[in-house]
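Encoded as structure tokens, here's the structure I'll be asking about.
A protein chain is absent from this complex, but the other protein chains hold their places.
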Amino acid sequence: MSSTSGVLFRISTFGESHGGGVGVVVDGCPPGLALDLPSIQEDLDRRRPGQSRLVTQRNEGDEVEILSGLEDGVTTGAPIAMLVRNRDQNSGAYDHLRDVYRPSHADWTYDAKYGIRSVAGGGRSSARETIGRVAAAAIARQLLTAAAGIEVLAWVSAVHDVDASASIDAAQVTLEAVEADPTRCPSPPHAAAITAAIEAARRDGDSLGGIVTCVVRHLPAGLGEPAFDRFEADLAKATMSLPATKGFEIGSGFGAATMTGRTHNDPFVPGPDGRPRTLTNHSGGVQGGITNGEDVLFRVAFKPTATISSEQSTVTRDNQATTLEAKGRHDPCVLPRAVPMVEAAALLVSADHWLRQQALSSLRRA
Amino acid sequence: MSSTSGVLFRISTFGESHGGGVGVVVDGCPPGLALDLPSIQEDLDRRRPGQSRLVTQRNEGDEVEILSGLEDGVTTGAPIAMLVRNRDQNSGAYDHLRDVYRPSHADWTYDAKYGIRSVAGGGRSSARETIGRVAAAAIARQLLTAAAGIEVLAWVSAVHDVDASASIDAAQVTLEAVEADPTRCPSPPHAAAITAAIEAARRDGDSLGGIVTCVVRHLPAGLGEPAFDRFEADLAKATMSLPATKGFEIGSGFGAATMTGRTHNDPFVPGPDGRPRTLTNHSGGVQGGITNGEDVLFRVAFKPTATISSEQSTVTRDNQATTLEAKGRHDPCVLPRAVPMVEAAALLVSADHWLRQQALSSLRRA
Amino acid sequence: MSSTSGVLFRISTFGESHGGGVGVVVDGCPPGLALDLPSIQEDLDRRRPGQSRLVTQRNEGDEVEILSGLEDGVTTGAPIAMLVRNRDQNSGAYDHLRDVYRPSHADWTYDAKYGIRSVAGGGRSSARETIGRVAAAAIARQLLTAAAGIEVLAWVSAVHDVDASASIDAAQVTLEAVEADPTRCPSPPHAAAITAAIEAARRDGDSLGGIVTCVVRHLPAGLGEPAFDRFEADLAKATMSLPATKGFEIGSGFGAATMTGRTHNDPFVPGPDGRPRTLTNHSGGVQGGITNGEDVLFRVAFKPTATISSEQSTVTRDNQATTLEAKGRHDPCVLPRAVPMVEAAALLVSADHWLRQQALSSLRRA
Partner (left out) sequence: MSSTSGVLFRISTFGESHGGGVGVVVDGCPPGLALDLPSIQEDLDRRRPGQSRLVTQRNEGDEVEILSGLEDGVTTGAPIAMLVRNRDQNSGAYDHLRDVYRPSHADWTYDAKYGIRSVAGGGRSSARETIGRVAAAAIARQLLTAAAGIEVLAWVSAVHDVDASASIDAAQVTLEAVEADPTRCPSPPHAAAITAAIEAARRDGDSLGGIVTCVVRHLPAGLGEPAFDRFEADLAKATMSLPATKGFEIGSGFGAATMTGRTHNDPFVPGPDGRPRTLTNHSGGVQGGITNGEDVLFRVAFKPTATISSEQSTVTRDNQATTLEAKGRHDPCVLPRAVPMVEAAALLVSADHWLRQQALSSLRRA
């Protein structure tokens, strides 16, 4: 179960940083969806290190192969398997980590759980695992667009002490604005400050955390299922299962704790299309676990990259004190790459709940 | 699926505020557990309005009946069904809500999803649904205690602008300290301030949000399953599916966003029992989605109660503007009652993952 | 998981022959279904010993209470919990079985699995467990009728050496014909012979096996999901999980083994409604795991009741040879009562797959 997610739009990921490759099986995608295959590759390219959809050219790496489930580019209802081969594996580069636990990595916990671990590249705990999610979510994106015009967009709203949240209008931000800068922060002055902060951290052998904000637009009211599979509960699980996440909040989030009911409640007003709208959106687009037709808006906190070029205290596999310092180049901030991962979480949850609602509302249609 | 949770310790809740009752079926509890039945009732009593385990006497209401799964008080491995009857139903009290949507309640979203809703008491969106979770979790608690000495404890750490977090040592707080005050805040001066704040809100016809903190102690290293069923991901889902929750964070949480790797990483040191320990616990007891043997520590944000005694703008079912003001007595702050619900979430997740690890580690035992 | 079944029309049963009662939680029934409540009770009454829907009056026992999920008799989309209380429990009657294993019962296997068993009435292995299935299926029946006019009907086609199969036209048999005789065999001369055979077995302290045949009519083409959840695979699981079943076959069944392709293949002919029909139905209404629009026709073999009034060799719990002879009155043939259980299996599978197809076909509708 641990690598499977979803009830009706169901994905099973596989693969680690070493070995033949990583990928995913998507089971439950409705038949008849004409896939834009280059667009799947584009979504995958966004999660590669240092990439931005608009400013860089893909010239290597991580090409996805679709193994099954299509007939002339159209989904048949059969499982869609996708594979991305691993390359450039220099497993010798990890030999010095064989007998030592890197602080705040999953080295010790994998040993505790499995009694064995894939040293090279972090094994299953590698962020490469998310390739499968992003590839599956690229299909979910096309399904949601075709079926209901639903749109998911995420961006970097904060890195370390640079917080762009107040300068970004979640209702108006565009993919172009997000992809205009490699930081994926759509506020240009903040993007510049984030770039500077990341460069400083890199020079200092340190790393930085931050926040990704995500909006889901044009969701119909009625998605999400009480009690356990509330829309926000599934979003929380999908994002908190991404590497390096430490917190999730929807709408008012932790800010709700210091608010009062009078200021927090979202007043209803008659909507032009015959359904109620809210004047504010502290609810974040969900009420009672079900979408209310407003934008779903949530934020995800990421910790600083655990790999840093500084000497750290740690222990060996046989519980002896030692020190460790990472060598080579490391990404001092995962936030820009985390954007497509957060979008993937929202896309997969939305597609699953959209399909579930098709079944639940069947009698009303009949 | 929406009312079922867990892979091996699996619960299905049912019931709403009107009708015959609420309850739960627990499937997968191992046989041979001698249940302390009064203790199940005590856990349930903690979630009733205005109750505290130590300071009040239960003299009415919400008695649980165990319908199945026991032989002489010992679990047989069969499903354990538990039922709590509804009482005092004055469904007429809700007649004025039949054609109007209360702001920030689930009235409109249930209508949008189902085309029908249980007006009386909020139906399935009522907090009474959590009775089933708390009853099931009371069994999980006894399983975890008996099998592994695992302990779950939650408390109110903040209400509105009263924040007791810095005054509470999560490693040391006791059930007695939590239950010593009806606020369930184990810092007496803050408890007094919270009491005053709640009383003021009540007088003002307003309501307050807050934060519940929870610790899971003595968890063995190795629980939680990458990729999707990470321990913290399942905690996030379990808590974000509780009524009125808006945010979840583990360990450093949103604070991680402004930290650097050098300060955030938890250095390993040799532990006295032959396994690594960490000097700090920014990880919150999980690394790579798997418990590392330290305390699991997380926080959940609750919004202010949506029902307030103030006039609010809203719309009718036929999309006409109107106003609404709640009548009668309302609980202006759910935080004290939310404590056992948050514990229930942690207990159910811990029991499920503990059982899953028993299967996964089978070859190592063999 | 063991007491939960279905993906979208999902049921969880609970209860054993002793204790508070038996029942079921139905999760996933679409909202807006106006339930005929007496009809649920009627379906339940059919599975009671010695009952026939048309010829007997219910004047006692096994009344179902619906605890949740309805508003004015209409489904709300919330879980529907149903409870049937246990009565007349004389657990002392089972004391002599505490330390001995009855041959071909589940006494030894429950002990082996659980290390504990409910001696009274067989515990969870009691046929009382099927009350929950039949109650849930009564709702499925109403859903299938309302949504798609689907009809499920089963009957006794053979008991011991009396085989009525050749005399019953599965396409024409009616509920009235089935219920016209307590044997539930719709061929009157065979019903008489079966009655005689059962009476002879009773006098002889013996018991009889037999076969139930079931037809599902008016199923739309397209239900069932390759690869694992084929329509017939789910039927097989649903029926082979009923007490006392030993075999399942669909369409030509085991007879297919001795046929050739030329005689077994079902030729297609143009149907009057624009879709293909088959001239024969060796396929039993499914091809490639998916319904083809013809009647689904299957048969289930039941073993003779294990409880017999004859001395049998067996062992005690401490592995000593002994003998055992059942006392009191026993039902020497479960076949008549098995009819509603087999119908329940088909109803639950049909409802689940009908709902799944609503989701899968969503893009084609859009």
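Should a chain be cited, it is by its letter among A, B and C, assigned in written order, with residues numbered from 1 in that chain.
We adopt the following convention: contacts are C-beta pairs under 8 Å (C-beta built on N, C-alpha and C of every residue); 3 or more make two chains touch, one makes a residue touch a chain.
Bear in mind the structure is a predicted one, so any value in this text is a computation, not a measurement.
Trainee: For the chain left out of this view, which of B:G21, B:G77, B:P186 or B:G289 touches it?
Mentor: If we include the chain that is not displayed, B:G77 is the one touching it.
Trainee: Tell me which of A:T13, A:T130, A:S187 or A:T239 is the one touching the absent chain.
Mentor: Checking each option in A:T13, A:T130, A:S187 or A:T239, the one touching the absent chain turns out to be A:T13.
Trainee: Which is it among C:H160, C:R184 or C:R337 that touches the chain not included here?
Mentor: Only one of C:H160, C:R184 or C:R337 touches the chain omitted from view, namely C:H160.
Trainee: Which parts of subunit C face the unshown chain closely enough to count as touching?
Mentor: 1-5, 7, 13, 101, 103-106, 108-110, 112-115, 124-125, 129, 133, 158-161, 201, 205-211, 220-230, 232-241, 243, 245-254, 256-262, 264-271, 274-276, 278-279, 282-284, 286-293, 301-308, 310, 312-315, 319-321, 332, 357, 360-361, 364
Trainee: For subunit B, which positions touch the chain that isn't shown here?
Mentor: Residues 7-8, 28, 30-33, 77-78, 143, 146-148, 226, 354-356, 358-366 of subunit B touch the chain absent from view.
Trainee: Counting contacts across the full complex, list the positions on subunit A that touch the omitted chain.
Mentor: So the residues of subunit A touching the unseen chain are 1-4, 7-8, 10, 12-16, 19-23, 25, 27-28, 31-32, 65-71, 74, 76-81, 83, 113-119, 123-124.
Here, only the chains that are shown with their structure count from here on.
Trainee: Centre to centre, using CA atoms, which chain is the farthest one from subunit C?
Mentor: A
Trainee: Taking each chain's centre as its mean C-alpha position, how far apart are subunit B and subunit C in Å?
Mentor: The computed centroid separation for subunit B versus subunit C comes out at 39 Å.
Trainee: List the centre-to-centre spacing of subunit A and subunit C in whole Å, with centres computed as mean CA coordinates.
Mentor: From the centre of subunit A to the centre of subunit C is 45 Å.
Trainee: What's the distance between the Cα centroids of subunit A and subunit B, rounded to whole Å?
Mentor: About 26 Å separates the centre of subunit A from that of subunit B.
Trainee: Give me the residues of subunit A that touch two or more other chains.
Mentor: 7, 226, 360-361, 364 - these are the residues of subunit A that touch more than one other chain.
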